[in-house]
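Presented below is the structure to which this report refers.
Of the protein chains in this complex, all but one are displayed in their positions.
The block that comes next holds chain A.
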């Protein structure tokens, strides 16, 4: 029982971290049809800048806010100078965002050197909870709570606000949205910055969780996030949330019971979903929520 609950908690918390990365990816794809391979670069910048700010200031909240700010600034630069010139051209997007990913990952080493960096937990999140003799690590609960709150906030943003309505309409028909007087370029930028901020936040939350950050982790998590986006259905926020949990939980159990196979697992999940439902779990044309 203890093992089961712990694996579940691990799986859900990892899943929600992946979700933070996948949420931006899926919305950016849904609205702009852009596959942003540089997304993982924003994640790793969030992880490093968060870890660094935490070390310097000893304030975890400041670290998170700083990481999000760094992510959004980099996201703005990316959207404005790399992606905007190649809207509508998938091959160029692929090349240029992959290039962006490499530049973002490698430039980490200029600032923080080539070696992994250790990251500590903030004091107020150290330790664990005990329920009926089952020990659950505090930080994981924290990640779950934050992840769920963010999911809720995103869902409210998309389903209850005017800008959310515009985004959902934009996912369905960009031209018609423009014909209603709405500046779609502005919407693109908003969604891109939102996605960038979430990716950086994911990185900043992951750093103390894994205890160590390294430049290549961006690619590693970006691949997971891409798998999640495809399993969940491109453009669907709920689909990505569901798929993140599946990938996270399945990964945690596999790593424990069949560690040799855990790498193959995601590919297997992907293959099964694509065979059974090629549009992904909740991928229906046009439901961004």
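The rule is short, and it goes like this: a contact is a pair of C-beta atoms (placed from the backbone, for glycine too) under 8 Å apart; a residue touches a chain by one contact, two chains touch by 3 or more; residues count from 1.
Assume contacts and distances are computed from a predicted model.
S.K.: Among "Branched-chain amino acid transport system ATP-binding protein", "NADH-quinone oxidoreductase subunit NuoB", "Cysteine desulfurase IscS" or "Cytochrome ubiquinol oxidase subunit I", find the name that the UniProt record gives to the complex chain excluded from display.
M.R.: UniProt lists the chain left out of the view as "Branched-chain amino acid transport system ATP-binding protein".
S.K.: Among A:103, A:172, A:250 or A:265, which residue is in contact with the omitted chain in the full complex?
M.R.: Considering all chains, including the one not shown, the answer is A:172.
S.K.: Take the complete complex as the reference. Which residues in chain A touch the chain that isn't displayed?
M.R.: 162, 165-166, 168-169, 172-173, 175-184, 284-288
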